[in-house]
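What follows is one structure encoded as structure tokens, with my remarks underneath.
For chain A:
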Amino acid sequence: MSEYVLELKGITKRFPGVTALDNVHFKLRPGEIHALMGENGAGKSTFIKVITGVHSPDEGEMVLYGQKVKFSNPKEAQTMGIAAIYQHVTNYPDLTVTENIFMGHEKVQKITGRLLWKQMHEEAREILQSLGSSLDPKTEMGSLSVAQQQIVEIAKAISTNAKIIIMDEPTAALTARESEELYKIAESLRDQGASIIFISHRFEDMYRLASQVTVLRDSKYIGSWGVNEISNDALIVAMVGREITQVFPKKESEIGEKLLEVEGLGKIGFFADISFTLHRGEILGLTGLVGAGRTEVCQSLFGIMPYDKGKIKVNGREVSIQNPKEAMKLGIGYLPEDRQLQGLVLQWGLGRNITLPTLKNFSKKGWLDERKEADLAKKLAEKVHVKANSIFDLVSSLSGGNQQKVAVAKLLTADLDIIILDEPTKGVDVGAKSAIYEIINDLASQGYGIIMISSEMPEVIGMSDRIAVMRSGRITKFLHKEEVTQEAILEASMSDFSSKDEGEESRKGIEVKQYG
Partner candidate 1 sequence: MRRFLSKWAVVGLTVAMLAACGDQKTNQGTETEGGEASSDGGTPKYAMVFKNTGNPYGEKMMDGFQEAIEEVGGEVILRAPDQPTAEGQIQIIEQLITQQVDAIAIAANDQDALEPVLKKAMDQGIKILSVDSAVNANSRLVHVNQADPERIGRSQIEAVSEMINGEGQIAVLSATSQATNQNLWIEWMKKELEEPGYENIELVKVAYGDDLRDKSVSETEALLKSYPDLKAIVAPTTVGIAAAGKVITDKGLNGKVIVTGLGLPSEMASYIESGVSPAMFLWNPIDVGYGAGIASYALVQEEITGKVGESFEAGRLGEKEVVEDGDGTQIMLGDPFRFDAENIDEWKDVY
Partner candidate 2 sequence: MEQRVVNQNEYVQRTLTNKQEFSLKKFFLQWEWLLILVFLLVLAINTHLSPYFLNGAGLRDATMIFLDKAFIVFPMVMIMILRDIDISVGSTVALSSVVMATLYNNLGVPMEAAIIICLLVGALCGLINGLLIIKFKELSAVIVTLGTMILYRGLAYVILEDQASGNFPEWFSFFGWGHVAGIPFILLVFVLFAIGFTLLLHKTTFGRQIFAMGNNPTASRFSGVQVDKIKIIVFVLAGLMAAITAIFLASRMGSTRPNIATNYELDVIAMVALGGISTAGGKGRMLGAIIAIFIIGYLQYGLGLINIASQTMLVIIGILLIVSVVIPKLNLKGIFSRFVKKRNTN
């Protein structure tokens, strides 16, 4: 047993309606960086929440340093030397870096319980320096960039002198340069004898860092390999679980006239020089890494966060879009990434959710015609095959996939031309996935123009006619269906225009690793 610091056997975790983890195994050697790969919704995040004691598993056991353990809360895990850096940084924006690092395990004088600021600031400074950052520990957390906050999170993990550090998509929001910095930190931690679980669905991370890789798919354990034991393709198959061409039904729709033209769209701090066109019946895949600015671009198109530079033309007519209502009037619809927060009113029946965007369609002078509403809701809910008994079933009671279908149905009520889908299959089970693909294709063949944001390469490749790759706020490459390959996309999404010099370096670095 001493061969592994951490071993999980047959972990199963169920949530109402969905099995998040199904008999998952995992072995972690001391001083290794272990990549945990899988598509969005494969169960990676749930898995680490189990390790860190946020969730307690329904089945299976966990062996830490050779003895069985059972965490009832995060603190226990922490004291046992497990620290996690979560995907969405969780910190105290109003407090100083030092406090964020030491929150929960402050240094206090034995008797008086007085906080020892000097020591904490000192130690904080040291840790940060050991991470190659010279942040002033006294700065407010809220004023730091995401990358810097990540570093503080890592510093926090170190300050608890954790033996096992879990990084959940740490590079998601970082530029190439920042990621590179992070890689170095991870390596130095490993060299100091810490074991690191590195969650990501990006190959470059794995190639760059990991010696071992475990793959989850659809909340099941697929397998564990040494990084150089397994070929890229085999890994993709392991992650995606099917020959890519199979799942995505050929769509038979011819591309029509221009619907949407975007010229030099920009918003300070989020994206710049975004130009592209969208045609009837076309599916434009918009990919790139999380935080590359894809969502921001589309939300600007939909009027959620108004852009401050550039032109938008709909059907050749120049328009300005200040709020979602205007966008919808222009025939633009948007399926948000986070359906629970942005997409649906969970406390409502699915019928009401479907009709919310277009209440005026079945109301006379603002008076609702509830019968008409119910009929329409029924029609659409059936059209997208929502699994439910009544349109009055609460959305919160539906599975992720069905919730997503309801969200899609919302778009069908309005008379739209352009539909923007932000991660349409995120956290959706395989069955529902292919159903949603079907729907998307139907829409395309009905002459809608579709923009599909997705981080899942197989999905993008399988669905799109054209693919725009974004990188830190800019479109770096357009790829046509024919020329598309995973490498091409990776290449484009890793090239870093923001800072030429280091961009070159890091790019080379990656290429080496890939062909090596």
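Here is how the candidates were picked: all candidates are chains of the complex that A comes from, given by their letters.
The definition used in the following text is that contacts are C-beta pairs under 8 Å (C-beta built on N, C-alpha and C of every residue); 3 or more make two chains touch, one makes a residue touch a chain; residues count from 1.
Nothing here was measured: the structure is a model prediction, and the numbers come from that model.
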Response to the item:
Complex contact for chain A, selected from 1 or 2, goes to option 2
Worksheet item: Okay, in this complex, where on chain A does candidate 2 touch?
Response: 242, 246-247, 302, 304, 323-325, 327-328, 334, 336, 341-348, 351-352, 356-357, 359-360, 363, 366-368, 374-375, 377-378, 381-382, 385-392, 410, 414, 430-432, 434-435
